[in-house]
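Removed: one protein chain of the complex. Kept in place: all other protein chains.
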Amino acid sequence: MTTACVAGGAGYIGGELIRLLLGHPRVEFAGASSATLAGRRIDGAHPNLRGLTDASFTEPGRLPRCDVLFTAAPHTRAMAAVREHLDTGAVVIDLSGDFRLRDPGEYERYYGVPHTEPELLDGFVSGLPELHRAEIATADRISVPGCMATAAILALHPLVRSGLAVGEPRVDARTGSSGSGASAAHNTHAERSGALRVYAPLGHRHEAEIRQALGRPVRMTVTGIGAVRGVQVLCWTRLAPGAGPREVRAAYRTRYAAEPFVRVVAARRGPHRLPDPKILAGANFCDVGFAADEAGGEVLAVAALDNLVKGGAGNAVQCMNLRLGLPERSGLEFSGLHPV
Amino acid sequence: MTTACVAGGAGYIGGELIRLLLGHPRVEFAGASSATLAGRRIDGAHPNLRGLTDASFTEPGRLPRCDVLFTAAPHTRAMAAVREHLDTGAVVIDLSGDFRLRDPGEYERYYGVPHTEPELLDGFVSGLPELHRAEIATADRISVPGCMATAAILALHPLVRSGLAVGEPRVDARTGSSGSGASAAHNTHAERSGALRVYAPLGHRHEAEIRQALGRPVRMTVTGIGAVRGVQVLCWTRLAPGAGPREVRAAYRTRYAAEPFVRVVAARRGPHRLPDPKILAGANFCDVGFAADEAGGEVLAVAALDNLVKGGAGNAVQCMNLRLGLPERSGLEFSGLHPV
Amino acid sequence: MTTACVAGGAGYIGGELIRLLLGHPRVEFAGASSATLAGRRIDGAHPNLRGLTDASFTEPGRLPRCDVLFTAAPHTRAMAAVREHLDTGAVVIDLSGDFRLRDPGEYERYYGVPHTEPELLDGFVSGLPELHRAEIATADRISVPGCMATAAILALHPLVRSGLAVGEPRVDARTGSSGSGASAAHNTHAERSGALRVYAPLGHRHEAEIRQALGRPVRMTVTGIGAVRGVQVLCWTRLAPGAGPREVRAAYRTRYAAEPFVRVVAARRGPHRLPDPKILAGANFCDVGFAADEAGGEVLAVAALDNLVKGGAGNAVQCMNLRLGLPERSGLEFSGLHPV
Partner (left out) sequence: MTTACVAGGAGYIGGELIRLLLGHPRVEFAGASSATLAGRRIDGAHPNLRGLTDASFTEPGRLPRCDVLFTAAPHTRAMAAVREHLDTGAVVIDLSGDFRLRDPGEYERYYGVPHTEPELLDGFVSGLPELHRAEIATADRISVPGCMATAAILALHPLVRSGLAVGEPRVDARTGSSGSGASAAHNTHAERSGALRVYAPLGHRHEAEIRQALGRPVRMTVTGIGAVRGVQVLCWTRLAPGAGPREVRAAYRTRYAAEPFVRVVAARRGPHRLPDPKILAGANFCDVGFAADEAGGEVLAVAALDNLVKGGAGNAVQCMNLRLGLPERSGLEFSGLHPV
C-alpha cells in the first residue's frame, strides 16, 4: 500500500494531516515527526485521535521512507526542512508559505526574510486542484496555497477567467484562531474570544498568491474572528459592461459543475443563502456564492472553507489523491455538520 | 442493497440520520418525510448536505418501503407515529423518549401524558449496544436512549456492575442547545449564547432511564450550556470499602476494552485529562473517564458525547449495523476534530 | 426631578433604556409599557435589573405623564405609536427606523410599506450628537439613527467633511444577533452560534441613512456574526490626490478631539490596534480608527460600537442629556470590560 508521512506533525495542520491519513482507505499513515514532541504519543497532542493510533512522534529526520511526504513546518523554517527531504524519493507536498510564490523577491517582500532555496521554487507546482489538476497529477513537488488565498482564488476565478470582472477586486477576509497556530501570542481565549481583530487592514501576504493565481492585483483586508476554524472571504468586483446576474450565474455554474469540492451556494433568501464556514468544519468543501447587482454594475463573490482542511490538510490530501491516481474524494468524504 | 428511511427528517436528529445514511457504505438512504417541509429540498433544512443529495422530503406516510425505518418524531408524538409504521415490515429504530421506559406509569410521571400504546412497550429493545448488543442483533423494534442517559449509563456502568459503586450516584449533566430541537423557545442566540442555565435543578426524565438501565436510582441536575452540540456528565459515587484507584481503573479498562465507540480517557494531567465533548462533535465516541479518591472513598466518573451522534443518530446507526450484521463501525468512522 | 418613560420596554432596546434610566443620576425612570408583557414584572424580561426595580410593565397608552418619552416600537409599527404620543407634551425620542429618512419615498423603498405619517417627518431631528448637537439641544422630536448607520457615519464623516474621501465608499458591516430583536426567526442559538451570515450582500436600508447624513452614496454589505452585541464597520474609500496618512490622522484627531463618546483608535501594532466591539459591550463609545495606504491612495476606516448602546439606547440617552441641558456623560459612564 502507498505510505505517507508528516514532517512537523505537532501543529494543527499536522494534526489534520494525520487525521485524514488515518482515515484514508487507500494510503497508509507511516509516521509523523516533531522537534518539540518527539517520543510523545501523537494522541497527546491531538486528543481526537485517541483510539485511532498508538504511535508516537519521531525525531525530525527519523521518519521512515515513504511514498508521499507532507511537510508542515512554519513559514520561513520550511525552506530548510523541505531541502532536507528532497533526496528521499518521496513526493513532497509542502503546506508552508515558502514555496508558494515563484518570485523570491516577492517572497522576501511579504515574509520579511530572503529565500534561502530560490533554485527550488521552479520545481514546485501550485497545489490547487481546481486550477492545476493536470500538473498536480505528475508533480513531485507540490506547494499547497494559503487558506485565505484558496478561498479568494476560488471565489474570483470564474469571474476573472470569463472576463466578467474588471478592475481590482477588494477582498475582505475573516479567519478563525486556529490559523495562528498552536502557540501564537495574543491568542489566549480571554483575548480572542468574540474578537473582531482587524490585524491586516491594508495588505496581507496572501495578496501576492492571489495576484499570482488570478493574474491581477487585489486589495486585501483581514479580520481575525472569534471562531476556531473557518475562513470566509467577501470579494467585491466591478462587472464588465453589459454583464448581469445571468452571466455571473452561468460563469459559476459552468466553472464548477465538475468540481468535487466546490459547491455553488447562491440562494435568493434564507439563513443559508451564501457560504458560511460554520457548517464546513472538518469538510473539504469550498463553498462559493455570489450576489450580482445589475444596476450597480458589480458583484459580491463569497467563499467559505475550513482553513485546516480545504485551506490546508484536506487540499493537500486531494493533491495526493490526484498524484497517486486515486479517486479524488478518497478519504475526504466528511460532509460537515449542522447545526454546530 | 439494504435501504433505510427517516420518518421526521427535518429536525436535528433527523438531519444527522440522513447525513450518516448518505455516507454509509453498506446501506442506501431511501427517503425522509416531514410534516412541515414536505416537498422541500432536504438540503434546504440541512445545508451541510448540499451536493450530497438532491432529494426532497416526502409527506409523512409516503415513504417508500425500506428495510430499516428510523422514527424521529418529538416525544409524546412518536407513540402514534411509530404505531403507523409497524406494519411496513421494516425494522423500526425509534429515537424519541416514548419507548424507552418499560413502565407506562413511569412514562406518564416523567412525560406528563398517558402512554397511548402501552402494549407496544414490551416489544422494544433498548438501543444501547454496550449493554444490549446481543438483543439488538435480533430485535425488530429498538428504542435509542436519551443523550444524557447514554452518557451517564456508560459513565457509571463499570462501577455498578463490578460492585465498586455504593449508594445513590449524583449526576451533573451539561447539555448543548441542539438538544432543545430546531424550534424551541428561550433558545434564541441572544438568550442562550454563553448561558449556564440550570433548568432541571433536581430531577430530569433521564433519571428514570438511568435507573432502569443501572438498576439503581440516581439524582440528576441538568444545566443548559452555551455549546450547540455536546453532553458532558459528572457522576460522583461512593466507593465500596477497600476499593481505590487501582480497582476503578481495572473496572473501566476491562469493561470497555472491546467497545468500538467507548474510549477510556483518564490521564493524570494535561488539558485533555478527562472527557470533553468539544472534540467529539460529529463523532460516535462516548469518552469515559474517572478520578478516584482513595482517602475520600469516592470516585468521579465523567462521560462526554455528541448529543446528536452517540447520543442519538450515530447510536441508532450503530444499532442498525448490529441488526443487519454489518461491521459495527460502518459509516461511523469520523473521529472528531481538534481544535474546533 | 425630570421623568422619563419607555413605550415598548420589553425588547432589547427597551431593556437597555430602562437600565440606563435606572442608573441615571439626574433623571427618574417613571414607567415602561409593553403590549405583550403588560402587568408582568420588568425584571422578568430583563433579569439584569433584578434588585434595581420592582415595577411592572403598563399597558401601552397607560404610561404616566413624563418629560421625556422614548418610543422603542418595531420598524413600521412605530409610526402609529409615535403619533399617539405626540400630544402628551413630552419630548419624544424614537428609536425605530420610521422617522430617520426625510423622504417618504425613500422610506417606502427601503422598508417596503408606505409611510403613514409623512407630515411628521420634518419635525424630527436626527439624533446623532456628533453631527447635530445644536439641533438636538432644542428639539422636541428626535429620531435616533440605526446602529450600523451610526458606526459608518462616524467612521467616514471626518474624511468626507475634510474632502479627503473621494468616490463611493464601500461599507462592510458586521452585526451581532441582538440587533435582530428578542424574537426573530432563524436566530436560535444552534443556527446562529458562530455564524457568518451574509444576509444583505448588496444593499441594506442603513445605506439610505448614511447617504442622507454624509451627502454621498455608499455601497453596503452586512454579515450577521456570532456575537450577541456589537457592530463593526469596515469602510474603504479612495483618498483625494496628494492625501496620505498624515492628513487622515489630522482629520480624525481634529474632528473628534472634543467628542465625549468617540475615541480614535489607530495604533501601529498590537491586538487592539483598530476598533473592536468586543470591549464595548455596555459602553456608549463609538471607537473609530483608520489605516491609510499612501501608495495605494486609499484608506480603511473602522468603527465599532455596542448596537444596543451607542447604536441605540445609549445614544438616545445622550440626546436626552443634550436636550435637558445635563452633562452629556450623565448616566453613560460605564467604560466597557476587558477581557470579556
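Which chain is which? They are A, B and C, in the order written, and residues in each are numbered from 1.
Criterion: a residue touches a chain if its C-beta (ideal position, glycine included) is under 8 Å from a C-beta of that chain, and two chains touch if they have at least 3 such contacts.
Fair warning: this is a prediction, and the values are worked out from it, not measured in the lab.
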{"item": "Omitted chain's touching partners, listed by label", "value": "A, B, C"}
{"item": "Candidates B:97, B:145, B:179 or B:339 - the one touching the absent chain", "value": "B:339"}
{"item": "Contact residue for the chain not shown (choose from A:36, A:116, A:188 or A:254)", "value": "A:188"}
{"item": "Option touching the unshown chain, where C:15, C:97, C:127 or C:201 are the choices", "value": "C:15"}
{"item": "Residue of B:85, B:278 or B:310 touching the missing chain in the full complex", "value": "B:278"}
{"item": "Chain B residues that touch the omitted chain in the full complex", "value": "170, 172, 174, 186, 190-191, 193-199, 201-203, 219, 221, 223, 225-227, 230, 232, 234, 236, 270-271, 273-278, 291-293, 296, 298, 300, 302, 304, 339-340"}
{"item": "Chain A residues touching the omitted chain (full complex)", "value": "12, 176-178, 180, 182-184, 187-194, 226, 228"}
{"item": "Residue ranges of chain C at the interface with the undisplayed chain", "value": "12, 15, 19, 22-23, 44, 46-52, 178, 182, 228-229, 263, 265, 270, 272, 279-283, 285, 287, 333-340"}
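Here, only the chains that are shown with their structure count from here on.
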{"item": "Distance between the centres, which are taken as Cα means, of chain B and chain A, whole angstrom", "value": "35"}
{"item": "Contacts with 2+ other chains: residues of chain A", "value": "270, 339-340"}
